[in-house]
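All protein chains but one are shown in place.
A and B are the chain letters, set down in written order, and residue numbers restart from 1 in every chain.
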Amino acid sequence: MTEKRFMAGNEAIAEAAIQAGCRFYFGYPITPQNEICEYMSMRLPEVGGTFLQAESEVAAIYMTFGAAGTGARVMTSSSSPGISLMQEGISYIAAAELPCVIVNMMRGGPGLGGIHPSQADYFQATKGGGHGDYHLLVLAPHTAQEAVNLTMLAFDLADKYRNPVMVLGDGNMGQMMEPVEFPPPAKTEFSKKEWNLDGARNRPRHLIKTLYLDPPVLEKRNLAIAHKLGEAVKNEVRFESFMVDDADVVIGAYGTVARIAKTAIKLLRENGVKAGLLRPISLYPFPYQQFAKVAESGKKILVVEMSLGQMFQDVQLAVCGKTKVNFYSRVGGVVPGYDEIVREVEKTAKESG
Amino acid sequence: MEVVYERPKSLFPVATHYCPGCGHGIIHRLVAEVIDELEIREKTVAVAPVGCAVLLYNYLDVDCYEAAHGRAPAIATGCKRVHPDLVVFTYQGDGDFAAIGTAEAIHVAARGEKITTVFVNNAIYGMTAGQMAPTTLIGQKSTTTPAGRKPETAGFPIRMCEIVATLPGAAYVARVSVSSPKNVVQAKKAIRKAFETQMRGLGYSLVEVLSQCPTNWHMTPFESVKWVDEKMALYYPLGEFKVPKEE
Partner (left out) sequence: MTGKIVINEDFCKGCALCVNACPQKLLKTAKHVSKTSYHPAEFVDAEGKCTGCGLCALICPDVAIQVFRDRKAGGEKK
């Protein structure tokens, strides 16, 4: 570990990408993640990399596609409406099995929505988002330090699974300043792959395509991608279990909300209410088994999100009716206060069976 | 007797899926000949479009991307920025370059991206079987302009070369056709110049090729090349719109 630096989440993510060997960034400004673009425009030239401000998020994701096709480490970032624009390209990247990292610092929607923190893109991030059968691997940090670690991990996972990986934060996390430290820099030469495009010199030419007009062939492609993602589901579930063992009520929350929940849990325990937190770190793959275990042990669950019941559905799937799952949310850029979470946990604790 | 003309090496020895008389086959061949003559097969990356030419990579023996509709210039940009030493070109139809991908088309030129675009303008949507293109001529019938394109409702055809030539980032801009052996010779010269412009690092290069689509124009191949000369070339004049300044 190196010395500690005091950085906003957006800048920490950008620096982490560079430390992970990312030398190419294509993006289009949108609040609340402009600091990622700005930081990259300043830092990438210092390390011999390329920053390019695209003409749109659509162009940015396809520039990312083009760079990913060479095997280079590449990242783009945006916020909700911009990520919606990128969905076509994300589907193509997933179909072409190219590694890249996409950061979404979520803001309130739908439509133009607002510029304040939200978690309303959970479905879009975890269930596919664009057309066709695919998933992104989705990582949701809850501190700036974790954003650093997960951004670096995102590049490794993208390479390992040849799949786009999304770092899913929110406007709050992007703006909040915290001390962070960076693990030692990774290697920076990533362009030699079995499939990458760099000119067919002394080898048969390589082709990156997503069109398969013969249905059985396309079916096989779909199944291959599904099989690969199945491996990720087996190996890449990440979560934090915080004071769950003796808890009566377990909060299910991720990202910024999980962080607020931790404050609420401390207060609740001071008042004698045994609360805990099961925090998905990977939203895809989702820690279904861990929520199932909580349900089987007879604990009550309260899901808190900044969206109208999106992760809630995954928790319900996990517990399969074995325990009651309560739900609380604030949306549109309103962040739930710890006092609101305290109140909802107390309510849940008092409910019979 | 010796062979004075044969198939270029960069072209796979296979028959194409194109309709009889279609200009794509000629244009593919010219690109392959230029790649062979410049000896750049091992450093060329092609970006195929969506449309009839999506299967370009079945014919051209170079590293290839298959793009989404209109996005080829963005993909080419991503590739070229990683490997400035490669020769990267997009091959795009009129829907790809002048409708769904206009933003990418204009901005790749505005940035002076050191790539080349071979833009095939046949004034119709071929692959989807004959709908109006952004370059469909006034009065021209298509399946979505059954009474002929009327400017009051369907607007006017776009002259991409003239637009792109206004951008400082564009270094070489030319319009050619493949309607006759003479025009084919000119077309090849332009494609070669465009690649050389890229290789010299001078900026963006664009060659618009007026091409025949006998099937969707409901003409014989012979009638269709005459239509290119007599109708298309009137609205889309052939020639060089911008050439690099010689040092």
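The definition used in the following text is that a contact is a pair of C-beta atoms (placed from the backbone, for glycine too) under 8 Å apart; a residue touches a chain by one contact, two chains touch by 3 or more.
Computed from a predicted structure; not experimentally measured.
The chain not shown here is in contact, across the full complex, with B. Within the complete assembly, B:G25 is the residue of B:G25, B:G70, B:G95 or B:G126 that touches the hidden chain. By the touch criterion stated above, the residues of subunit B touching the omitted chain are 1-8, 11, 15-16, 18-26, 29, 178, 180-181, 184-185, 214, 220-222, 225.
Here is the rule we go by: only the chains that are shown with their structure count from here on.
For the pair subunit A and subunit B, the distance between C-alpha centroids works out to 40 Å. Only residues 24, 26, 50, 52, 54-56, 58-60, 62-70, 72, 74, 88-89, 92, 191, 197-202, 205-211 of subunit A touch subunit B when the two sit together in their complex. Residues 41-45, 47-48, 54, 57, 61-68, 71, 74-83, 86, 103-104, 106-107 of subunit B are the ones that touch subunit A when the two sit in their complex.
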